[in-house]
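All protein chains but one are shown at their positions in the complex.
Coming up: subunit A.
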Amino acid sequence: MLEISRVEKAYEGRNVVDDLSLAIKKGTVFGFLGPNGAGKTTTIKMIVGLSRPDAGTIRLEGRTPQDPAMRAMIGFMPEAPYFYEYLTGLEFLKFCDSLFPEIDRKPDAVYTKTLAEVGILNAANRLIRTYSKGMRQRLGFAQAVIHDPDYIFLDEPLDGLDPIGRRELKEIIKTLKSRGKTIFFNSHILFDTEELCDEIGIIHQGRLLYSGPIGHFTKGKSLEERFVETVKAASPAKA
């Protein structure tokens, strides 16, 4: 269970996340949707412990993100990730995995299996410097799931991927869901994220406009149509 309660975060005196509360049950795939600059990345950074809320609390199975034991339970894929360019993809994946408290070392086969799943096994021993944007995105995903966490946080996971890449990654997310993983992902693109989510949250200008089952929100219309309606209704009228 992830519980976000009355969280606020301000940058330069402006609340970019305002009084945000969410409760996400274990095993849910939650899509956190909103236009650019809505506060999605700011929120996910607070959840994974990269920044602290100015007010409010975040608890994952009762632990705060500042507790390393909480962060041992999660995987996080940053938005448009940068990497250590001097490492190979395989080295990077091992480096990430070795930051978790595990006693026995895994055989290389575990890493190559994950690299194969995200479709970059053929580049495993190449320097990340030579990777394309899509390959970086796939590697970013791989490091978020390498230690088999129960909770997975993805910031714009489908960004920068071609249609085939998007399909492949969505299939992996569905597989993870079927294995009981809780997945929280940010997206500003709606048209092909709908099929993934059990629940959605809509955020606009730092405020939550809706959260709950996706069906309750769309009421028969397309997600995109309802989204635009909702966001427009919440924006101050433009002169």
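FYI, a residue touches a chain if its C-beta (ideal position, glycine included) is under 8 Å from a C-beta of that chain, and two chains touch if they have at least 3 such contacts; residues count from 1.
The criterion applied here is as follows: contacts and distances are computed from a predicted model.
The complex includes a chain that is not drawn, and of the options "Carbon monoxide dehydrogenase", "Acetolactate synthase", "ABC transporter permease subunit" or "RsbT antagonist protein RsbS" the UniProt name matching it is "ABC transporter permease subunit".
The chain not shown here is touched by just one of A:Gly34, A:Pro78 or A:Gly206, and that residue is A:Pro78.
The chain not shown here touches subunit A at positions 11, 45, 48-51, 68-69, 71-72, 74, 76, 78, 81-84, 86-87, 91, 95-96, 98-101, 143.
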